[in-house]
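A single protein chain has been omitted from the complex, and every remaining protein chain is retained in its original position.
Chains here go by letter, A and B, matching the order in which they are written, and residues are numbered from 1 within each.
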Amino acid sequence: MTYWRARTNTLVLLAGAALAGAVAARDAAWLDIAIAIVINALVALSVGLTFGQAGILSAAQGSFAAIGAYTTAILTLKLGWSPWLALPAAISLPAALGYGLARLVARLAPLAVALATLTLSAMVEIVLRSWDDLTGGYVGLAGIPTVLSGHPIAFYALAVGLLAIAVLVYENLMLSRFGRALTTIRADRARAMADGVAVPGLLSAAFALAAAMAGAGGWLYAHYFSYLSPGSLGTELSISVLLMMVVGGARTILGPVAGAVILGVLAQLLPAQEVQGLFYGGALIVILLVARNGLLGLVRREGAL
Amino acid sequence: MAYLAELAVRGVLLGAIYGLLALPMSLTFVTVGSIDFALGAYAVLAAAVGSTIGGVAGVAAGLGAALAAAAAMAAIFAGLKRVGVDEPITISLASFGLAVAIGSLILWVWGTRAFVLHSFDDVWVLLGIRVGPQSLINFAVSLLLLAVIHFLLYRTGLGRMMRAAAINPAGAELSGIPVTTLQTGTFVSGGLLGGIAGVLILFSAGLDFTAGLSLTLSGFGAAILFGAHGPLRAFLGGILMGVVEALSAGLASGAVSAMVPLVVIMVVLAAGTVGGVRFSGDRP
Partner (left out) sequence: MVKIATMVVAASLLTATMAHAQSPAAIKIGAVLSLSGPAAVFGLPERDAIEAVVEEINKTGGVNGRKIELVLHDDKTDPSEAVRGVTQVTRDGVVAIVGPSTGSGVLAAGPVAERLRVPLLAPAGTASITDKKNSFYPWVFRAAPSDQTDIRKILADMAKDGKRKVGVFYQEDAYGKVGLDYGQQIAKELGLQIVASVSAAYTATDLTAQATQLREAKPDAVFMQVSISALGASFNKAARQVGLEVPLYANAGLAQKSFLDAMGDSGNGVRVLSIGNLPYEPVEPETRLVALLKARGKTPQGWGELVGSNGLMAIVAAVKSVKGDLSGPAVRDALETICGFPTYSRGKGCFSKEVHDGWGEDVLVITEIDRGRLKTRP
């Protein structure tokens, strides 16, 4: 019982998701939106981990999701694998790439790292667009085998399950000595090095974990929407989840998830697509000025999680 | 050989615009330490307003609009500093928010149409290469602005204060230099320079609402190419980027020429010369 008392975030998430699911289940359109929100939440969680805990602002999480999605799409569509077998691949390939990238840039200043990830994101998109034989190029991949098709509620439960596992792993990480080391790195890197923390290795591991989470989100996307194009998950998603993280609160574990829910619901209520950017940009600025630790940061004191 | 020379010349003329965008980018980077992601948006806004009104009045109105947008960014920056935020990442993030907001505003008001105006129909032939007068005007204007900024930075008291604020903000503040004012002024100058770039492009190739972010990244890539230390280096970086882009567009495929500025940025970033060696949360 004390195990779960220390892991309240997972419990809160499960309870909230169950409630939301019960409400959304009445309407196929809202259930569809709920699934999209859970997928976004997974990717937002990944950027919350890298920025909120490790201090690395990654603008490439959407690309890791895209890599996970394309991996599973190619394995299931072109090689006939089962989606369940492709899941580990969809998680590990982005993780490996994330680890490699982080080792390259971890020692750079934060702004440089952020720009490096933005550049990587643009490059991934170009590769996806140009490698016609593998990725279908601009036209993308249609007809990806679906998972639990015809049972959207079951898919919602699966998505929530994966999100809950990600949150649980995140919580376990923060409760362990690695989590404490990450917090030290974020606060004072010199001190962490003095403490004997292998800074580049730990940062890269955290980054890899985050990339894995994003890859899982990509897997869910591919097998739900059944259609992938280079623009489906990419720079636009990377930027949206950054916003979700900032709005919800980067330092808290569930902050990005809350941000995903808020922005996902609000996007449905916005009148026109054209003003979405105005709204997102304005929201970002307002949050940075007024509630820098996001909405969840206002609700909970920093460090109370 | 003549083909290559022609491409190179076109590249230099194209690079003038990148150089022009790189100027404010390097100024902001040096004095504030962050990037104004909205620079491209200022350019597009100026072009949009300019194309609607047209003529000289349009140019003035366009520049005015860009300045207003940059003033908004300056206000946001001042606001952030007041609530105790001065991490470059957060400031850059805020500018990114403004960039997205301005882009969306442009889409909403003007739609997806092209912003392009006609300047000259005739073509001059220089050394066997056909050049439009507008490209030469672009180059001349950029060169002129480079000279002005260089003079300002290295020959005036204001420039001395800016350089002092860049090298040692705390020390400059103690010496009575109004650091925050200088920094906000830098943002506003970004609006002016970005607006000029936008108006020049309006009369050249034209652009539409999607151009903002890519202009910003081009300006940034140009600024860091030779080290974001000063306007001359930034401008040369722009010229080089233009030449490389023209060569790859003329010789290779679209995907390659799209990758080029990105690879350049990646290589320069990985070399670790951008941003110094301050880690997040590092001791002051």
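One rule holds in what follows: a contact is a pair of C-beta atoms (placed from the backbone, for glycine too) under 8 Å apart; a residue touches a chain by one contact, two chains touch by 3 or more.
Keep in mind it's a predicted model, so treat the numbers as computed, not measured.
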item: Contact list for the unshown chain, restricted to visible chains; value: A, B
item: Residue of B:17, B:59 or B:240 in touch with the missing chain, whole complex considered; value: B:17
item: Residues from subunit A at the interface with the omitted partner, ascending; value: 22, 25-26, 28-29, 32-33, 36, 129, 132, 137-140, 142-143, 146, 149-150, 153, 225-227, 229, 231-232, 272-274
item: Interface residues of subunit B (partner: the chain not displayed); value: 3, 6-7, 10-11, 13-14, 17, 111-116, 118, 121, 123, 130-132, 135, 201, 204-208, 210-211, 214-215, 218, 245-247, 249-251, 253-255, 258
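The rule is short, and it goes like this: only the chains that are shown with their structure count from here on.
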item: Distance between chain centroids, defined by C-alpha means - subunit A, subunit B (Å); value: 32
item: Contact footprint of subunit A on subunit B as seen in their complex; value: 33-35, 76, 79-80, 83, 85, 87-90, 92-94, 96-105, 107-108, 217, 220, 255, 258-259, 262-263, 265-266, 269-270, 272, 274-283
item: Residue numbers on subunit A that touch subunit B, as the complex places them; value: 55, 57, 104-105, 107-112, 114-116, 118-120, 122-123, 126, 129-130, 186-190, 239, 242-243, 246, 272, 274-285, 288-289, 292
